[in-house]
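Here the complex is missing a single protein chain, while all its other protein chains stay put.
The letters A and B name the chains in turn, as written, and every chain counts its residues from 1.
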Amino acid sequence: MDINGKTYKDFLARIERQKIQNGSEKVNSQHKKGKLHARERIALLFDKNSFEELDAFVTSATPDSGLGKIDLAFGDGVVIGYGRINGRLVYAYSQDFTVMGGSLGAVHARKINKVQELALRVGAPIIGLIDSGGARIQEGVASLSGYASIFHHNVKASGIIPQISVILGPAAGGAVYSPALTDFIFMTKDTSYMFVTGPNVVKEVLNEEVTFDDLGGAEIHAKKSGVANFIYEDEENTILGIKKLLSFFPSNNMENPPFIDTQDKIERNVEKLRTLVPDDPNKPYDIKKVIELIADKDSFFEVSEHFAQNLVTGFARLNGKAIGIVANQPKILAGVLDINSSTKGARFIRFCDAFNIPVLTLEDVPGFLPGLDQEHKGIIKHGAKLLFAYSEASVPKITVILRKSYGGAFCVMNSKNLGGDYNFAWPTAEIAVMGPEGAVSILYKKELENAKDPKQMKKEFAAKYRQEIANPYIADEKGYIDEVIDPADTRKKLITAFESLENKHIEAPSRKHGNMPL
Amino acid sequence: MMVSRSKSKKQKFISCTEKNKKYEFVNPKELYIKQGKENIPIEIVSDKQGFVYIVWKKRKYLVDIIEKNQNQYEILVNGVSYSISVESPFSYKRRKYLAKNKEASKVEKIQAPMPGKIIEFLVEENQEIKEGEPLLILEAMKMQNEIISNIHGKIKNINFNAEDTVMKDDVLIEVEK
Partner (left out) sequence: MKKIKSLLIANRGEIAIRISETAKKMGIKTYGIKTSKEPNAFYLQHIDEIIDFTEVLSDIPEFLDINRIIFSIKEHNIDAVHPGYGYLAENPYFAQKCIENKIIFIGPTPDAIYKLGNKTIAKQLASTHQVPLLQGSNGNIRDSKHAKQIARKIGYPVILKAASGGGGRGMRIVEHEKDIEKMFRMAQNEADKAFSDPSVFMEKYVRNPRHIEFQVLADHHGNIIHLGERECSIQRKHQKLIEESPSVALNNELRSKMSKAAINIAKASKYRNAGTVEFLLDESGNFYFMEMNTRIQVEHPVTEMVTGIDLVEWQIRIAQGEKLTIKQQDVKLNGWAIECRINAEDVQSGFTPYLGTIEKIQFNKSKYCRFDSGITDGSMVTANFDSMLAKLICFGDTREKAIINSLNALNRLQILSIKTTIPFCKAVLNHPKFKKGEISTSFITKDMKQLYHQEPDEELIAAFWAALNHNVQLDIEDKTYVDYEKGKNMTPWLLNKRLKSL
């Protein structure tokens, strides 16, 4: 640039100063921790040269609050802006751990609010890359109010634009609630943590020794708490995951999800489906194998893979169009519904509904998990969440009953009278009020009491029940399901059915909001 | 303000084995492996039946990916399995940094190598064990398999009971080094 005046000199000097501020020293300090720098993350996430940074030069408003000096670095520890991901406009903020530990002060918060507002104004997704020590103590209540306003913006945008939180370092105290309010949380193994109170406080209050990892590491949140929806080995893979997830979402709740030409034939031969489900109702199989065969090749992207594994949730494509899949997993706990799987499923369905993503349900469920533990913890209330979510969802909803469909679980898993658009069943389906073993003990109580060999007799009755009552044909003939289909035709049937529902709209009753059992 | 990605034409991939041996490949799609200063070409042959072979230095290797998760690959070469994680130069550095930290962690998790039923535990909590000592018996395929400790140490936790059914990779026992 040809520079002849002081104006430009200052302009360039400032840029130079900022460059130094974000120089190799800072970058290296992150690298040494196994982490990328805030700017490197942004560069990886967005299409080449597409990111436009905003407020790069703002500094903290209160240099010294009496609680200690504040770093007056440009940007105040967070990079904000917008750019393109796979060609689409996305807003983002990325916390910079090298500036005061990424701590959140008033200006830092204001910057985040700014992109939150902008994203909502234009109807574009927003991604938060979080790597922060928490509230900036030196700024006192100002930083707390900053958190509160971030939360408020999160809630305002909820269900209007997709919000994704990516935990790439610590997220402690108040900081955890913004991610919790967004739609999906990513974490990176070994270098990210989330907890409301850290190990030191736990030690002081409860005198328990816990490590960062055991308290709030990525694996704990993926497997035990279910807080993290996706975990990855490293940051580069995490960022690839974000892009993949985004490819299923529309930019806002007015649009339909995007399309990818997957080159997978509609009438692909899926004869393997005929033999995948074992005839023996007590034998497990992997429902993910079924999903992989039905969905477009390599398109299935699982959500909350490690949490409540008895229910599989995830996005996939059918003939290039995005769908959400909710499927019982017979491999884990026979695919039974319990508290965790109910909440997992409910939250997933509500996301799909908010963003016009049709829902496919693959059902093979023996019922709800019985027992003291589950009842005392409120399976009634939590199971109702799944019921509520299915019933409320107005997107196209299709169910395929693969095998077991018993009792309350039949109703819950998107039955027709719950608003399901189409219900298909495979010939292997067993639909009844109760499983054969339970039912015959009630139906043939007397006979069994007087039998010489009650065990064998029960078996025979159960077989009879299975054949005569628990088959899909009764439900089919009475109209409770739409069609019994050849498993090999499932893919084709689903594509045609979902296509027929593309214009589906259900008038929502006018109300503030329903009262979901929480 | 623009933030741009520095992207050189050279794409470097670092394949790490279980024992942390590393192999570096620049632009593997150009189909050669560098040995010393020489680039020795690789040929990929696939036959009608769907078997894929790599031909290198006049040797033919049957290759087969049997598991893949993110950047972790399990590959059979001539039937022998290799666990490989493919890293970028940065993630490799990160891996090394984390490995250093992990050495400090003292707990070894013994995982189920396959789904099955636990027949019995041969050890108790707080028991000292030697490397190679059987820890429990897991039944799968009607065969009872001894799960063996790969380290010396003390049993910290036993996470299941006899008769429990476990899935692959479930942490059965935690051993303190």
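One rule holds for everything that comes next: a contact is a pair of C-beta atoms (placed from the backbone, for glycine too) under 8 Å apart; a residue touches a chain by one contact, two chains touch by 3 or more.
Keep in mind the model is a prediction, meaning the values are calculated, not measured.
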TODO: Give the labels of the shown chains that the missing chain contacts, considering the complete complex.
DONE: A, B
Task: Identified contact with the non-displayed chain, of A:Glu117, A:Glu292 or A:Glu460 - done: A:Glu460
Open item on the list: Among A:Asn28, A:Asn49, A:Asn86 or A:Ser145, exactly one should touch the missing chain; which is it?
Closed with: A:Asn86
TODO: Quick one: say which of A:Gly23, A:Pro278 or A:Pro427 touches the chain that got left out.
DONE: A:Pro278
Open item on the list: Applying the definition given at the start, please give the residues of chain A touching the unseen chain.
Closed with: 86-88, 240, 243-244, 247, 250-251, 254-261, 275, 278-280, 459-460, 462-463, 502-503, 505, 507-508
- [ ] Considering the whole complex rather than only what is displayed, give the residues of chain B touching the chain that is not shown.
- [x] 11, 13-15, 17, 21, 23, 25, 27-29, 33, 42, 49-51, 54, 56-57, 59, 61-66, 68, 71, 73, 75-82, 84-86, 113-116, 120, 140-146, 148
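FYI, only the chains that are shown with their structure count from here on.
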Open item on the list: Just the number, please: Cα centre separation of chain A and chain B in whole Å.
Closed with: 28
Open item on the list: Using the touch definition from the top, list the residues of chain A that touch chain B in their complex.
Closed with: 31-36, 39, 42-44, 46, 48-49, 51-53, 56, 79, 81, 190-191, 232-237, 331-332
Task: chain B - residues contacting chain A, complex - done: 1-7, 70-72, 85, 87-88, 90-91, 93-95, 97-98, 101, 167
